[in-house]
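Mind looking over this structure? Questions follow.
A protein chain is absent from this complex, but the other protein chains hold their places.
Naming follows writing order (A, B and C), and every chain is counted from residue 1.
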């Protein structure tokens, strides 16, 4: 399962992407995020507040209850910022 | 008093402008238009329907009750047509 | 700024100029009006824009002042052509620059709506059936009325 991190999620974790193999009981994004939070202090900090995060599975926005599969490309990032204009 | 005609008012009268000296009892645009309508068949046709006309006195929109003076530049034209876009 | 001219214009040059050197500008909205080849069922071969020199400039300047009073614009341009134009030719350009996109969009649309009902331009369309003066459209009055403040 390929994970991609963007913006401050990326800088907090210190990785732009990583390949992970979560245990088989991890079947939703919410479960994945909980599991990822145990991988280290950077991960714990990045995943502490779910409400500050957005997710995409195979490049489509998905909520925390979204199902995930081993071959998926999963992205975690803050709300998008078209910015101040 | 200088009169300017635009669009179909101009083509119907057959003049782009003319200098006129209306009688002294003509003091409003409405009175002027009534008087102008007697100047010939083209004028009569152009001024027959007041509601189809708009007026400017010294380049400012004015209604039929607007006052006029001998030195004024008075324009008569259809409603403006920014057009179909 | 307002300009009334017979010659064509370059929208890209005007858009670039309006923001040039002003880094307070966050958004530039613009609108280019073009001569279409159809009006209802009729094919248009050309269109002549008549205007009232002198009053046109005054009316456009008044519309610009109104927009600047209503929105925080860094700059604004109204450019309108007159004379005989062919399908595909540019007629009008409105450009608005502001720190924020809402002001730029609102002012740009306001300027176009008011322009259409307040600037002394009249269109003569040439069709296979002859030339005809375009009638005012209720739709344009309604669009302009949206901006009337109580």
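In this section, a contact is a pair of C-beta atoms (placed from the backbone, for glycine too) under 8 Å apart; a residue touches a chain by one contact, two chains touch by 3 or more.
Small disclaimer: the values here were computed from a predicted structure and weren't measured.
When the full complex is taken into account, the listed residue touching the unshown chain is A:4, out of A:4, A:20, A:34 or A:64.
Interface residues of chain A facing the missing partner chain: 4, 6-8, 10-11, 56, 59-60, 75, 77-85.
Contacts to the hidden chain, counted on chain C, fall at residues 10-13, 15-16, 19, 21-38, 87-88, 99, 101-102, 104-105, 108-109, 112, 143.
Please note the rule applied: only the chains that are shown with their structure count from here on.
Computed from the mean C-alpha positions, the centre of chain A lies at a distance of 72 Å from the centre of chain B. One inter-chain figure worth recording: chain B and chain C are separated by 26 Å, centre to centre, where each centre is the mean of the chain's CA atoms. Under the contact definition stated at the top, not a single residue of chain B touches 2 or more other chains.
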